[in-house]
Structure formats: structure tokens, C-alpha cells
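One structure, as C-alpha cells, below. Some questions next.
The complex appears here minus one protein chain, its other protein chains still in place.
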Amino acid sequence: MSAPIQLRPDETFILNVGPQHPATHGVLRVKMQMDGEYIVKSETVLGYVHRMHEKMGENRTYAQFLPNLSRLDYLGALGYTHGHVLAIERAAGIEVPERAEYIRAITVELNRVASHLFWFGAFVMDLGGFSPLMYAIQDREHILDMLEAVTGARLTYCYYRFGGLYNDVDDNFIEAAKRFIPRMRKSLKKYDALVTGNIIFRKRLEGIAPVSAEMCRKYGATGPVARGSGINFDVRKNEPYSVYPEFDFDIPVYHECDSLARYRVRMDEMEQSLRIIEQGLEKLPDGPFMAEKKPKTIKLPVGDYYQAVETARGSFGIRIVSDGDKNAYRLKLRSPTYSNMHLFDEACEGMLIMDALAFMGSLDLVIPEIDR
Amino acid sequence: MSLTLLNVIVAVVIAIAFAAVNAAYLVWAERRGAARIQRRPGPNINGPFGLLQPPLDGIKLMTKQLMIPGGADKILFMVAPVLAMAPAIMSFVTIPFSAGIAAHNMELGVLVIFAFASMGAMAILFAGWGSRNKYSVMASVRAVSQNVSYEIPMLITAITVVMTTGSMDLKAISMAQSGGFWHWNIFPSLHSPLMPISFIIFFICSLAETNRAPFDLGEAESELVAGFHTEYGSMGFGLFFMGEYANIVIGASLTTILFLGGWDCPFGMFPGVWWFLLKIYLLIATFIWIRWTFPRTTIYGLLNLSWKILIPISLFNLLLTAGLLKVF
Amino acid sequence: MGGYFSEILYGSKSLLVGMGITFREFFKPTVTVQYPYQTIKMSARFRGHIELIADAEGKPKCVVCGMCERACPSGCITLGSTSVEVEVDGKVKKKKILSKYELDFTKCSLCGQCVENCNFGALEFSKEYNLASTRKEDFHFNLLKRLEERNA
Partner (left out) sequence: MILETTQQALQALFAGSVPADGAEPDTPRANGVLTRDYKTHGYHLDAQVDADQLLAAVTVLDQAEFFIESITGVDWIKEKQMEVIYDFSRYDFDACRVVIRTRIPREKPEVPSITKIYAGANWHERETHDFFGIKFAGHPHLVPLLLPEDADFHPLLKDFKA
């Protein structure tokens, strides 16, 4: 619980971790009351990169809001745009051609691998190992090159459109993706030997920062954080959307509840994403990439609509309250890291600062996404 | 009298020059090595292979303003960087580079180096306390407890070597190992069959004593910002940096003398200073290689390693060696 | 006790495995691009800032319909037009001609809505990506002027 912290005469002191701190990956600030190296209490202070995307959603038309979504989570942007277009398509009843959905699934999964790769590197760097970051970035670079050739951007993609895609994929992309999969599998083996097996790494994470399943539920944690606590929850399986029911993939779940479990979930997820990409490339149907019947200006019928998607960080939800106009009456973005980060304050009490910062790394924070 | 004084001055100047050049170019080597491991070129713009980078960095550091944070303990803040560099240079005085090259050979060389090495912890403590920064204080407390707990196994292993040689004179220890690599202390002998393990313990301890990764808890840049030198800029930071690398050279030299036969050639031919330098730079390359491979340990993991693994094993080794020396 | 030694053994082995990997990486070629000295070619679909497309006569294809201006989420496009009288099939008609096309690149989020909404194919993405300046005025592009410069 985050009650205000006051200086107390009990030999504790306040440590400001952030807003500029190497471990907070952006501008997050955590006020920690410390007893030596132990954390007595912590309070997270948010809002340093708050940009009020929700208000922009009310002022812009649905199509104009598209570029905003990719500014939420710059590492896994496609997942968020996917949520938005699915919500609009659901509400407006637009049929999406199958090819478009397959390409969406392939690109989202590629983006998920890219996001996890960067998290992997940054996480190991939080623990003091620098080289894995560089290896991860090298692999991620291949993905970004592929996505750039298709979408025209490297991070802040604006690729999906209501009813389809901005552009079709070409054979070069398919070839490159096919070449990428075995290369990535080889890299995953390397990471396993270099990092996962490393005794120092394991000692730092095993049994550290337990987050119980009950705590996840109370805070609404989703994604790898919940799956590391033994909760079998993935929106792709629980509420299948897009073409995910067509794919054969598993949801990695670990029951140890510690930082290592969260790490392993993400590492296993990369392999599962590769499986999805592989199947998607195989099954990719021919056809149009854009719906033929589509209103010129999107206006949603009165009512409210919710769409959840599984992004790299967890379940992202978008709630659109429409009054029938061409822009939303209210647009709520439910960002997964917001809930995941929330449990940090309670979970880190009594922890050593170095474990707490490793724990923070294992939550996979992207601050613009928390602050929106 | 005046000749001795001149001797001392020349020796100190050479030691300082050696330490400074080594420190500067080890930074370059570290950056190039790290870059190669990470498949990038590293510093390559200034001069051939970026060889002009260290002097340019030095000029940059020296032209920067020396900032003292408000409320800092000025004396401690200023003394700490000097204290980090000075003992490292002093230690060079007693290291024999070859049979003839030593600034001043002492009978108790091992003891002198350990005495100076323990002053390094003081520099970190002063820096952390003096700069009035919570991160710095935490880092310095960590670094001191680390140095204290790693000096013990390091000393015990050094004593094991001293016992088998029967001398604390670094030159004598080196001489005792001459005549081919099978004479070196790293290989098990009749008197101390656990010598390879001693070598590994000593190597780990010298990593920890010099605050190198994976034991760089005093810096711990992802947790404690930059640790004890968070508040230092300009040449104050430069001195800490040079001190760290000078300490690495000392650690590598000591390991070479105690375990790898000093200036002895592995095949019993052409002993000389080149062999000594080759050995210490190989050891330093291993230091760099290790740093860019592993993540950092935790403070309790580090203390556990020392108290639960290194100290018992090195004590056992000491007792075994003592017993075998008595028997044979 | 057995656990104690097996952990030491396992730990040492894992450390050696890791060092083996970095050792192998050491001898592999570098993969970086030396940026200011080398540059890479942007892919065909790269979305840079927008540029006007010229017709056969070198005049902009733009007919000043204002679709791009309205579609832009950030309002960074300003159009200006003058009307001239032209003779088409013997009749005198009024026609709008583009007199000003300003792009405020400081606000642009490179979403490409303008290009997509253009029904006349008058806009394209530039492949330029080395855009850097210390003054924000440098990013108020006059696209008409840029088109003339390209034509020249």
C-alpha cells in the first residue's frame, strides 16, 4: 500500500530511485524508505512522461488516433495497434480478409520476439552483464529490418488499418522471416548457455521476489508476470482473437513465482512466437489485404466496446465509449505494465535494493506505456 | 645519500609512468576487447586502431572543472582519489619484473603489497562518505565489507605459497619456480597437491579485491548509479579509474609471481622481463574477458562465496600443506 | 555436503561455458555500420517526411483539395492556393493552384495519413533520414520550394 512516506527518526532514510536512474529504463521514480540496504517501504511516483493519450483519443478521429497507439509501448508497438484496429472492427462490424489477419499475427509475433529480446538484454544489463544486450540487439535488428521493409518504420509502426493493412507483404519479407527463424533458434540456445545456465545469474534470481498468484489477481497482473506465478492466462488462448485459434502453440507457465520464472516465461515465449510465425508463413493465404466493404469515415454505433489483446507485456485492453460520432466519446487504454508495476510497491518491502531492482527488471517496464 | 635519493626518485617516476601508461592503455584494451566480444569495432576514430583515445580522454578529463558537491566533506572528497592511486603506485616499487629489474626489492614484499592493497578499501570508504550521496555511502559500505572478506582467503593462499617457498621475498619466490613450467607453483607439488585450486582462489580474490566484474559491487552502475564515484568528475574520476587499472596490474603481477613463475620461461629458456609482461597481460585479458561475460553477483552471494567456499577451502589447503611439509 | 560440492562444480562449469561463448564471439566479424562514414540505403517503403510529386511539366500534381490537411492528426500541414483562370475546351474555368505547402516537421509523427488520403497521388515519402538541427525553424519545410530545388 502506498501511504505517504515521512522521514522518521528510526535510522531509515529516503532513497530516490529515479526519475533518472539506470535501472528504471526511462523516467520512473520510486521513493524508497531504506533501512541500510533493505527497503522498508516504497512508493512509486508516476507521470513523468504522461501525455494524455486518452484525451487525444477523444479529439481525434479513430483513424487519426492510429499513430498514438505505437507511442505507448515503443518496443512492442504492433500489439497495441492490433488492439485498436480489432476494437474498431468489432464495433463497426468490418470483416477483415484472412490474409490481413495472418500478416497481422506474423508481424505481431515478430514484434513480440523483438520486444522480448530487448527486454532480455536490458534485464541482463540490469544485473550487470553487458554483452548479452549487444547480442540481443543484433538479433532484434534483423526483425526491425524486416518490419521496416514492410511497414516503413522501425519502432513506431503505423501499419494496421481498419479492415486490413496499409500495405501487403512481399516475397522478400517472407524469405527473410523464414531465414530468421532458424537463426533465432540458434541464438536462443546461445542465450540459454550464456545466461540462463550461468550460476551467478541463477543465484540472483532463484527464489527472489516471489509474487503469489493471489497477489497477481488482486493487482490485475497479466502477461509473463502472471504466468511466472503459475497462472495459465494468455488472451490469445483465453479469449481467442484474430487467427490465433488456427495456430498450434503453448503458453509457458512456471510455478516458482520468482524472478527466474518470469525470465523463463519470456524466453519460452520467444520460441512459441517463432512457432506461430513459422505456421503463419506456411498457411499464409492469398487474397486481398484490405477489406472491400469499408465505410470511408468510421463511425461507431452508440455503446461501449472492449477489446483485449495479448501484447508482449500482458493483456492490453482498449475501451471505446461511442456516442455515434467519428471520434470516441471516451477512450480508455488499459496498459498491462500499469497493473504489473503496481504490485512492485507491496512486493518489494523487506527486499534488498539490488534484488528489488532485479525484480523491477523482471517486470519488463516500458514507462511511456505506464504513464500513457 | 644523494645517490640513494636520486635512485628513489627515478624508481618512483618509473613506477608512476608504468602505472599511468598501463592504466591508460588498459582502458583502451578493455574497450577494444569488450567491443570485439560484442562484435563491434570499439574506439577506432582517433589514431590507428583508436590508439590516441586514451591521451585524448586524459586531456578531456583534465580540462574539466572539478566539482565538489554542496555539503560534501571537502578534505575526504579530495583525498580519496589520491588515496586510490597512490598505494597502487607504491606497490609497484617492490614488484620484481625480472631478476634485475625491481625498483626496490624487499624481504617482506608480499606483506608490503598486501598492506598497500588494504588501503584501497579506505579510498573507497572516504570517497563514499565524503561525497554526501546515499548511493555512494551504500556502495562504499559494500566495497569495504567485500574487501575485508576477500583479503582473508587471499592472504591464506598467499601464505600457503610462502610456506612452500619459505620466503616472503617476491624475488625469491620467483626464483624458486625457475627452470620450466613444471616448477611453477600453479601445478601440484609433493608438498601442496591442491595448488591449482589455490591459484583459482587467488585469482577470484584478486578480481574481488580490485572491484572488477563480476564483483564490481562498489560501482554497480545499474543499482547504485556509479557507486562510490557517483559524484566525481574530471581528474578525480580519472584517478579512480587509473587506480582501478593500476590495481589490476598489481593483482596480475602478484598472481604471476606467486603462481606462474614470474619472469621464468615455460620451457626453461631465455628468462626475462618479456615473459613476465606476457603473463600479466594474459591474466589481464582474462580479467577483461570475464568482465564482459558475466552478470554481477549480489552482495550476499559475494560474501557467501568468500566465507562459505573460498575461506574453508583455502584453510583446508593451508592445513594440508603445513602437514605435508612436516611429513616430507 | 554433496549438494555443496555439486553446486561448486555446476557453477564452475556454467561459468566456463559462458566464457567459451564470449571467446567464440570475439573472433567473429563486427556487425555494426560506422554511421557517419557509412550509411545504409532506406527500404522502398521507408516513411520519411513527405514530398510533393511533380507532374510531367515539373509542376506539383497537387490540386489543393485539402484532404491531407484534414487527415493530419497533428495539424502540421498548411496549404495555400491562388485561383487562376484557365481555358479548357474553349471555356474559361477557375482553377486552384498550389501556392504554399508547408510541413511543420516538428509536430509530424510520420504516420502517413496524408499520403494515404491523397486521391491524386501527389505526395510521397522522402527517403531522407539524416535530419538533425539545433534550430526548430529548420524543420518548417516549404515543400514547394523543395520541389523547385529538386527540379532545378
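We call the chains A, B and C, going by the order they appear; numbering starts again at 1 in every chain.
Methods note: a contact is a pair of C-beta atoms (placed from the backbone, for glycine too) under 8 Å apart; a residue touches a chain by one contact, two chains touch by 3 or more.
These numbers come from a predicted model, not from an experiment.
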Chains shown that the absent chain touches, full complex: A
Quick one: which of A:219, A:247, A:289 or A:359 touches the chain that's been left out? A:219
For the chain left off this view, which of A:36, A:287 or A:303 is in contact with it? A:303
Which residue among A:180, A:338 or A:359 touches the omitted chain? A:338
Subunit A positions in touch with the non-displayed chain are 1-4, 46-47, 50, 52, 54-55, 58, 87, 90-91, 93, 216-222, 226, 231-233, 237-239, 303-308, 315, 317, 319, 321, 329-330, 332, 334, 338-339, 342-343, 346, 371-372
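The rule we apply is simple: only the chains that are shown with their structure count from here on.
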When B-C and A-B are ranked by contacting C-beta pairs, first place goes to A-B
Approximately how many whole Å separate the CA-defined centres of subunit A and subunit C? 25
Taking each chain's centre as the mean position of its Cα atoms, how many Å separate subunit A from subunit B? 43
What are the residues of subunit C that contact at least two other chains? 15, 18, 21-22, 25, 31
Find every residue in subunit B that makes contact with two or more other chains and list them. 37-40, 292-294
Residues of subunit A touching subunit B in their complex? 13, 15, 21-23, 34, 36-37, 124-131, 134-135, 138, 194-195, 198, 200-201, 203-204, 352-355, 357
What part of subunit A is in contact with subunit C in the complex they form? 60, 63-68, 71, 131, 135, 138, 145, 148-153, 156, 158, 166-167, 190, 193-195, 197-200
Residues on subunit B engaged by subunit C in the complex (per definition of touch): 33, 35-41, 44, 289-290, 292-294, 309
